[in-house]
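A short write-up of the structure that comes next.
Shown here is a partial selection of chains from the complex, left in place.
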Amino acid sequence: MLLQVIFYIAIAAEAMTAALAAGRRKMDWFGVCVLACVTALGGGTMRDTLLGHYPLTWVANPYLLLICCGAALFTIALARFMDALKWPFLLLDALGLVVFTIIGCNIAIELGLSPIIIIVSGLVTGIVGGILRDVLCNDVPLVFSSELYATVAIVSGVLYYYGLQWGLPHDLVVVGVIVIGFSLRVAAIILKLEMPKFVYDKELR
Amino acid sequence: MLLQVIFYIAIAAEAMTAALAAGRRKMDWFGVCVLACVTALGGGTMRDTLLGHYPLTWVANPYLLLICCGAALFTIALARFMDALKWPFLLLDALGLVVFTIIGCNIAIELGLSPIIIIVSGLVTGIVGGILRDVLCNDVPLVFSSELYATVAIVSGVLYYYGLQWGLPHDLVVVGVIVIGFSLRVAAIILKLEMPKFVYDKELR
């Protein structure tokens, strides 16, 4: 299944970008592996914990942890070539965002949850890994202030849910959502599309 | 039911103060909404996750997410008037703290848990939202070092539990706890009542 293949590629890509973030904090190899696992699998873990959906994906399939650690250690070995790989990473990350979102929506649909929660489930799956990475690196999460990212997850989730609701064939919806979501994210990076910022500089208390 | 009405008002008030915190970090509109939801609903979410009490409140009632996002976006629109609203916010926040605590205690009582856990359940419901807000904003949580706040939740929880234990009518206990807890919190703000601080400035390791 296409979704499954892209899922594994995206997991590895997320783990690799997390490894680079760990390297910027001068973490040791263990820290690099933990940050890779948390970033790549944290979104799904948070979703399943919030929905009470056990066992977690990586508890059922522990080799996912090995993929993350392997990708992280591979990144350490190849760190000096990473500069040249900026664009491939951004593209894989964009693909992963959309695929994670679709998978998150699917879980909520299977659990028979309401439309809002289906979209939130996709959103959580898509973005929480990066939020946990930034918290562990002691940063304000990037996703709250940079180019369209969460918006891509929300748009993808809405299109996926309503695509299925309108009775379109499942494979068509998946491919369509991937194409649209991926294009939107890439356009956001190139054109520096951002949500409007809210700037408030008074202390309330 | 009075408790229910105050609950919704408190959720909105929490979301609005979180939106201002997001504005101080120059987050975009999406970040503002996420921070509002996490702050307003995070305490109950943490409580239910710790107690294994599923489904979570906002999964069962997804419109709570819409209330939070609506209150957050409303705050962006009205940001320049927020200065004048400092006191109304502080009062609503105080009211919310006590009501969240009572609701948290109720959940633990329904689950048949022990007195300590009932009070901890109220405490977690009351304060964890603010802790998560501060972690996502990259601050040391305010609740660990400012005017009496957690103490108000603990006192409210103890009074509520023993009020019910002593066989007092439920409505009387609720109103009594709200009056006492609210007054204590307001007194703490005005008189700058604080817990003693523990200051230790040596590195142990």
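By written order: A and B. Residues from 1 in each chain.
Everything below uses one rule, namely that a residue touches a chain if its C-beta (ideal position, glycine included) is under 8 Å from a C-beta of that chain, and two chains touch if they have at least 3 such contacts.
If you're wondering where the values come from, they're calculated on a predicted model, not measured in any experiment.
**Q** With 2 copies present in place, identify the total for the complete complex.
**A** 3
Keep this in mind: only the chains that are shown with their structure count from here on.
**Q** Averaged over CA atoms, how far is the centre of subunit A from the centre of subunit B? Could you give it in whole Å?
**A** Centre separation, subunit A to subunit B: 30 Å.
**Q** So in the complex, the part of subunit A that touches subunit B is made up of which residues?
**A** Interface residues on the subunit A side: 49-52, 113-114, 116-117, 120, 131, 135, 138-141, 143-145, 150-151, 194-205.
**Q** Help me check something: in the complex, which residues belonging to subunit B touch subunit A?
**A** 17, 19-20, 22-32, 34-35, 45, 49, 52, 54-56, 59, 62-63, 65-66, 76, 79, 82-83, 86, 89-90, 135-138
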